[in-house]
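For this depiction, one protein chain was excluded, whereas all remaining protein chains were kept in their positions.
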Amino acid sequence: MSEFGQNTAKSKQEVFVIEQKEIAPDIFDLWIETTMAQHAKAGQFISIYPKDKSTLLPRPISICEVNRENDRMRLVYRVQGAGTKEFSSYQKGDKISILGNLGNGFPIEKTKEIKVMMIAGGIGIPPMLQAAKDALGEVIFVVGYRDSNLFLKEDMERYGQVVIATEDGSYGTKGNVIDAIREQKISADVIFSCGPMPMLKAVKQYAQEQGIPAYISLEERMACGVGACLGCVCKTKEVDHHSYVHNTRICADGPVFDAKEVEI
Amino acid sequence: MSEFGQNTAKSKQEVFVIEQKEIAPDIFDLWIETTMAQHAKAGQFISIYPKDKSTLLPRPISICEVNRENDRMRLVYRVQGAGTKEFSSYQKGDKISILGNLGNGFPIEKTKEIKVMMIAGGIGIPPMLQAAKDALGEVIFVVGYRDSNLFLKEDMERYGQVVIATEDGSYGTKGNVIDAIREQKISADVIFSCGPMPMLKAVKQYAQEQGIPAYISLEERMACGVGACLGCVCKTKEVDHHSYVHNTRICADGPVFDAKEVEI
Amino acid sequence: MNTTIKIAGIEMKNPVMTASGTFGSGMEYSEFVDLNRLGGVITKGVSNVPWVGNPTPRVAETYGGMLNAIGLQNPGVDVFLERDLPFLNQFHTVSVINVCGKTVEDYVEVVERMADTSIGMLEINVSCPNVKEGAIAFGQNKEALYHITKEIKAKAKQPVIMKLSPNVTDIGEMAKAAEAAGADAVSLINTITGMKIDIHKRMFALANKTGGLSGPAIKPVAVRMVYQAAQAVKIPIIGMGGIATADDAIEFILAGASGVCVGAMNFVNPYTTIEVIDGIEAYMKKYNVADIHDLIGAVHS
Partner (left out) sequence: MNTTIKIAGIEMKNPVMTASGTFGSGMEYSEFVDLNRLGGVITKGVSNVPWVGNPTPRVAETYGGMLNAIGLQNPGVDVFLERDLPFLNQFHTVSVINVCGKTVEDYVEVVERMADTSIGMLEINVSCPNVKEGAIAFGQNKEALYHITKEIKAKAKQPVIMKLSPNVTDIGEMAKAAEAAGADAVSLINTITGMKIDIHKRMFALANKTGGLSGPAIKPVAVRMVYQAAQAVKIPIIGMGGIATADDAIEFILAGASGVCVGAMNFVNPYTTIEVIDGIEAYMKKYNVADIHDLIGAVHS
């Protein structure tokens, strides 16, 4: 499945924080300076190492946006536990340790001259931004939030129409992204998606019903992030090219997969 | 042995760093603001908790000097391992976590109108400063350093004559503190001492030969610092009043002991 | 909201106790902690006669934990009864004596001396890794454990908690042996045998060479063993090993512990016990748990 977004050399780097701000409750927007930006593909991720020595494992965070010429990378994340709590305290000039670029990106080449629907939910929204920036065809976003604490909305609007669903109905369609798609009768030629598992399951099913190809970005607990530990697997329909069993490594062979190929 | 310097309530506090500077290679001079200063006795110590969560135990550091009216406490320490290395990075305004005041101080009341010799070596020098400030009689310091990187010399000179020995002979008497005492034919009525174990052994023997009372401050690996874990014991001549064996707790019943009562 | 638990008929106002050997007999930490708030105080190991313990260094720091080889220094049962127990009697908390010995007779002697005292429970330490005779020898062999438990139960007037060693192949088997011999409860884990070497001096960091590892580093091993013991026996379990926060304590309770102890973390934060007690209440409030019993063993797949 590593047919998409070709991988370039990985490294561990000490990088500087350019700026950080809270853009919604517990949602942080972090810009860092790293040469990794040069080769980053939309849909890839990096891992950030917490400084707290009781929390050793690196935290995978999707690349939200890159400025490839200026070595700038944007990460948008939600405070979840100890690691992201620590990250949220970083300030301009702080040095942090990252591993990247990891995984394979979205198959951007498949957007050529066609309409791509970016379906995302909550903290799955960030990677869609760079995917939209890089897309070669028309983009429409269908994004779900918990409530009216929207984030990245203006950023997305620069690259396409943004259709919103909120769980509590406080903004846009009340319900989930599929509700919004049906309500607004949105169609597209290909789907890129990232978000919580129930959403991805619904997207997979929707794409199948509609006969549209869908590429979805998965999450799993990770240790190495580079394909060595086999911690982060997902069940596959066919025997996997690397593992020779019905399991594929999300970190190394994903995180983006053709929805048809993974059992979620 | 808790006859000396009466103990007052202990607490754990978050305190601020007032200033810190390096006063000799790897020797740091740290002033903190804490109400513990009000009741601190010369010879007591506090423990500092490293922030690094892989190093959990608090580090015992002697009280070097206090300004009881201004809630200021001075600590002078050598960078030894991970904990003190971390401490050396603290800057004005940083918040640190301390436990104190711990242990019992020097028996200051025994210096009344007599001459006290403060014998100290290396990083045993700091606690002698407050002892000298509080002393009720005449003070003479006999201090040993590794080399001519002297520290706290001017501070000591404010309270008495300072006789110096250096291991490499680069300043004062070449040799140790006992060599200096003999060379300069120094005498006194009581000895207060702190420093490395070989020095304390020599001081104990010297005091015995001369028939002078000596009070020495001991070190041992500690966990609790408050007398609960029994980690930090020293062998005693008589059965100890607390433990009912020939072992006394340095943290709670010391760190200052009558040299005659401990087996070192 | 009910946080009261009962272990072998003894009621505690909450499940939080102090781990033996980390809290003296309560005196030292009473400057920091109101002992009345604790479910119970488990004392340092007490033997029939005073024990001098091991040479120093007795403690060493490790990554996220510590090693100790105190060697059960204690003033003996006479001093305990004269000095330490009267001190504890001032407080409304359950006093649990931790008993150690070299022979079965040593243990029984201390146990018998407790008969007419205010001691609420007896915790029998057959798992200290830091003494040459007794202790762990009873705790690493299920027949020996069965035997000593039986002998102690025959003489004990208070409920008997057998304190198990984690240095065994199968903790479930050990818990079963204690239960079969009549133990009223088991507590676990004692420390895991470890070693540290000073590479600059090329010497053991502890005079005793090995010591017992405790602290947050060992928590996953302790939680696993508590869970396995809870699957193996019906008697109550007191869980410990690396508890630093209420969240940690709740992990043990969900794994099957009725009571929990704070050990090495007392040294790192003398207020840990109180913070754990408050935090358990906050968790119960947050998740609408009316009775702490609804949490005991409530983990699922």
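Lettered A, B and C in written order, each chain numbered from 1.
Note that in this section a residue touches a chain if its C-beta (ideal position, glycine included) is under 8 Å from a C-beta of that chain, and two chains touch if they have at least 3 such contacts.
All figures in this text were calculated on a predicted structure; none of them were measured in a lab.
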Worksheet entry | Per the touch definition above, residue among A:16, A:49 or A:171 touching the missing chain | A:49
Worksheet item: Which positions on subunit A touch the chain that was left off?
Response: 9-12, 49, 53-58, 99, 220-234, 242-247, 252
Worksheet entry | subunit C residues that touch the omitted chain in the full complex | 62-65, 67, 140, 167-170, 192-197, 199, 202-204, 207, 209-210, 213, 216-221, 223-224, 227, 242, 247, 250-251, 254-255, 283, 298-301
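Just so we're on the same page, only the chains that are shown with their structure count from here on.
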Worksheet item: Between subunit A and subunit C, what is the gap in Å from one C-alpha centre to the other?
Response: 47
Worksheet entry | Chain centre separation (subunit A, subunit B; CA means) in Å | 57
Fill in: Set of subunit C residues in contact with two or more other chains
63-64, 216
Practice prompt. For subunit A, write out the residues touching at least two other chains, lowest number first.
Written response: 53-54
